[in-house]
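The complex appears here minus one protein chain, its other protein chains still in place.
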Amino acid sequence: MVKVGIIGAGRIGKVHIASISKGVREAVIKTVADPYMNEETAQWAKSMGVMNTTKDPSDIMNDPEIDAVLICSSTDTHSSLSLEAIKAGKHVFCEKPIDHDVDKIKEVIAALEGTGLKYQVGFNRRFDHNFEALQKAVAGGKVGKPEIIKITSRDPEPPGVDYVKSSGGMFLDMTIHDFDMARFLAGCDATEVYVQSANLVDPAIGEAGDVDTAVITLQMENGALVVIDNCRRAAYGYDQRAEVFGSEGMAAISNDSESSVTIANNQGVTGEKPLFFFLERYMDAYSKEVAAFIDAIINDKDTPLGVEDGLKPVLMGIAAKKSSDEHRPVKISEVM
Amino acid sequence: MVKVGIIGAGRIGKVHIASISKGVREAVIKTVADPYMNEETAQWAKSMGVMNTTKDPSDIMNDPEIDAVLICSSTDTHSSLSLEAIKAGKHVFCEKPIDHDVDKIKEVIAALEGTGLKYQVGFNRRFDHNFEALQKAVAGGKVGKPEIIKITSRDPEPPGVDYVKSSGGMFLDMTIHDFDMARFLAGCDATEVYVQSANLVDPAIGEAGDVDTAVITLQMENGALVVIDNCRRAAYGYDQRAEVFGSEGMAAISNDSESSVTIANNQGVTGEKPLFFFLERYMDAYSKEVAAFIDAIINDKDTPLGVEDGLKPVLMGIAAKKSSDEHRPVKISEVM
Amino acid sequence: MVKVGIIGAGRIGKVHIASISKGVREAVIKTVADPYMNEETAQWAKSMGVMNTTKDPSDIMNDPEIDAVLICSSTDTHSSLSLEAIKAGKHVFCEKPIDHDVDKIKEVIAALEGTGLKYQVGFNRRFDHNFEALQKAVAGGKVGKPEIIKITSRDPEPPGVDYVKSSGGMFLDMTIHDFDMARFLAGCDATEVYVQSANLVDPAIGEAGDVDTAVITLQMENGALVVIDNCRRAAYGYDQRAEVFGSEGMAAISNDSESSVTIANNQGVTGEKPLFFFLERYMDAYSKEVAAFIDAIINDKDTPLGVEDGLKPVLMGIAAKKSSDEHRPVKISEVM
Partner (left out) sequence: MVKVGIIGAGRIGKVHIASISKGVREAVIKTVADPYMNEETAQWAKSMGVMNTTKDPSDIMNDPEIDAVLICSSTDTHSSLSLEAIKAGKHVFCEKPIDHDVDKIKEVIAALEGTGLKYQVGFNRRFDHNFEALQKAVAGGKVGKPEIIKITSRDPEPPGVDYVKSSGGMFLDMTIHDFDMARFLAGCDATEVYVQSANLVDPAIGEAGDVDTAVITLQMENGALVVIDNCRRAAYGYDQRAEVFGSEGMAAISNDSESSVTIANNQGVTGEKPLFFFLERYMDAYSKEVAAFIDAIINDKDTPLGVEDGLKPVLMGIAAKKSSDEHRPVKISEVM
């Protein structure tokens, strides 16, 4: 049994509490810490089998019984809490991104060195049944050598402008998942990025200095081209699809919906919309990524998404921002 | 070049005129006869390349230049016109059904004997790209030995009661196509039929002594079970699907629509309705069945649907009516 | 918190143990009883949070702390254990069928009278996301008045002959789920059944006096016709689909697969097979049906599937057997 502490009981923290509680039998949540912990959240956490709740993350860091820490707090605390946890000798599961600042990620990399501690970044989509099956098909040679990879990633609704301002921009907040997916599906790193972006959804996002719509082209090390299309708003719900075209064929995945019911009437043949957003679509994936982390601890294996996998998409995001700003293709090596 | 005469310039006659004119290069339409021939139809026929129009079928029967006759007149004239044409030494393409009276079909069979003339019945669906591909898959062993065959056949709108009264009833008018399809897909004859029928669409149809909704089960000679579901009305259009389940798998076909456009919005993901009715769905099939008939004449081959193929579904229809009336399974041999 | 005891730790018992343990937060499993309880099963049960394991069902019946009993033992014990549990004042969740003998089910009905105890039968498919959404669409008027309901239900592999012999026959063992589904989708009872059956899959099943393939037609009280097709073997996996055709349109559901990946290559465009069998397909449904049972207890509501819902499909199964044997339509009232 691995004893874990969870820092952050916001939306994503709650997702992990619930999914560990229901689906990860080899882990028990000893403590949940959140500076805004209140009675309601504490009660709910207890109903989920959490032993203690606190406002102070130190209660986790200083608890010798706790083996591993899940960092689900706000992005600006990820790298410093990672460092603290590593110092305290704890395995770390850190929500994405580790940091917007490459140097801070490098500090985490340095701190890990020689410790033997496990570190995993929360790119949950790799654990989605569709993306997982797609990657498996491609890696298994079902389409030959990958040549063009297309990733569609559209959110149902734009976030508020306050969120946008602190998010690091669309490329580091939203596209970062797609950058990880590009690496996962291509099986290698990107060397260059070109961004064509626009502010079409909400003028306030543009006023905040960000974009909300983009087409992003990546050159991958293995010669494949990747194209990602992003939008902060999709009237029909969360749109998460991908297609890998290769020398011997194509593999593609579609969205999930609540059921397969279709209604045929004099208006046409209508199926359900995709599941609304990431909580609906990726609930199982959240559970599976933590199960993989716990498994890596118990069986002393590499985590499926190490700290380097946390660094690479951040570099891609920074290069993407530069490309969008300077309106030219940008090599990843320029921002390293 | 095969010279053909067409008797009947109603809906189905016009379909054949247009499709021969556009798509059957080895045939030329010399004469079209229809007792109700008017100026408008005659003009239209000429624009389609028809050489003569007349009110009198004898102008076709007595024309030694005409090699083949297409009988597209009302059902009650099919068998007598067939006999006349055979007597006149002409190949015959006859719209379904040859007759509602088995004895009259047998007269046609007798008349044909020893003449060497070609005779084809107009079960056009066998020439539809979907049904043709389905049959080919099944006959090619793709699903192993057929065990359960399901045929969905629903019209978009019920016919008028006058039509119903003279139609011979739903089983001889509408289901007869599905009986032919059952034979085509199973590759053998039926031995027994059971009908569960109802009058759910239009009370006037019931008052006319007919049904408008039915589930029909067939026992086939090769052991397979067939189930047909019929309705005279489908709000979403013409529904013509089939599924063949066998020892090694299943093959299925869906409806055709005008295009593959789907619209995803906050109401769902909507594709087009099926093509509205048989003219839209089977236009190519009408052309291909006549091409096959012409080909059989030119190359002295058997037609794909001989006079026996015209008899069998009529027997199935008569047995179905008996089953519906007497509410019990009826062997085909009972009505032979 | 509802304390439950589970009798039977075979395949379906284990499914309920796991799904309650992971997904039904308002219930705790106090005791699991199985005459064949061994160390391995006991250990596994404990890892799932079960407090006690025993070989003796009386340890459950006599335990005043236990509020509710789940009967997951062999079919021949369902009705007697139901009676015992009711006598002991416990709510009962009973796997289908309650009994093959109508009189024994009536004893259970009589025993329940006036007790206020909850009784639920395990027709899990009503809780499947697809069937649930289909029923909701139909009940919500999306297709108008239901006229033809088609249920496809095919198992991937036939059971062993020993199982077949003790199963009560295909209609009471396998089709019984589809009979329940017919009632669920039509929203009313059947009045008549006609069966066309065959022994096409395994001759040994025929030698054991059973069939393995059937097309079953039902006349429903509301005028709708239902057709069920069954086979004990489907090369592509568990086939569980349905379609409801009504006066204003059609609603249909398809199978579930592990992922939505399709591979296009020079062989065609290939998607995944359906999920293999009921454990894969209905795992969530098993959890939801027990959650509904627990909810009925806690909030003193009717269970969604009362003891009468357990009786009706048995009557339909008995009538179906009679129809298959006597080769004629059989009214349900004949077997009441």
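Note that the chains are named A, B and C in the order they appear, and that numbering of residues resets to 1 at the start of each chain.
The rule is short, and it goes like this: contacts are C-beta pairs under 8 Å (C-beta built on N, C-alpha and C of every residue); 3 or more make two chains touch, one makes a residue touch a chain.
Here the structure is a predicted model, which means the values were calculated and not measured.
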Could you tell me which displayed chains border the chain that was left out of the figure? A, B, C
Which residue, A:E26, A:E248 or A:D325, contacts the hidden chain when the whole complex is considered? A:E248
Contact partner of the left-out chain, one of A:N52, A:Q196 or A:Q267: A:Q196
In the full complex, which of A:D56, A:D101, A:E147 or A:E280 touches the chain missing from this view? A:E147
Contacts from chain A to the absent chain lie at residues 144-145, 147-148, 150, 152, 154, 194, 196, 198, 200-201, 213-215, 217, 219, 223, 225, 227, 229, 231, 233-236, 239, 245, 247-250, 327-329
Residues of chain B (touch criterion as defined above) contacting the omitted chain: 22-23, 25, 47, 129-130, 132-134, 137, 142-143, 248-256, 258-266, 272
Absent-chain interface as seen on chain C, which is shown: 235-236, 264-274
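We adopt the following convention: only the chains that are shown with their structure count from here on.
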Using the definition of touching given at the top, classify the network of chains in this structure as line, ring, star, complete or other. complete
Regarding the chain B and chain C pair, does the interface count as same (over half of residue numbers shared) or different (under half shared)? same
I'd like the angle of the rotation relating chain A and chain C after CA superposition, in degrees, nearest 5. 180
Using mean CA coordinates as chain centres, what's the gap between chain A and chain B in Å? 58
Cα-centroid distance, chain A relative to chain C, in whole angstrom: 39
In whole angstrom, what separates the CA-based centres of chain B and chain C? 42
Residue numbers in chain C touching two or more further chains are 248-250
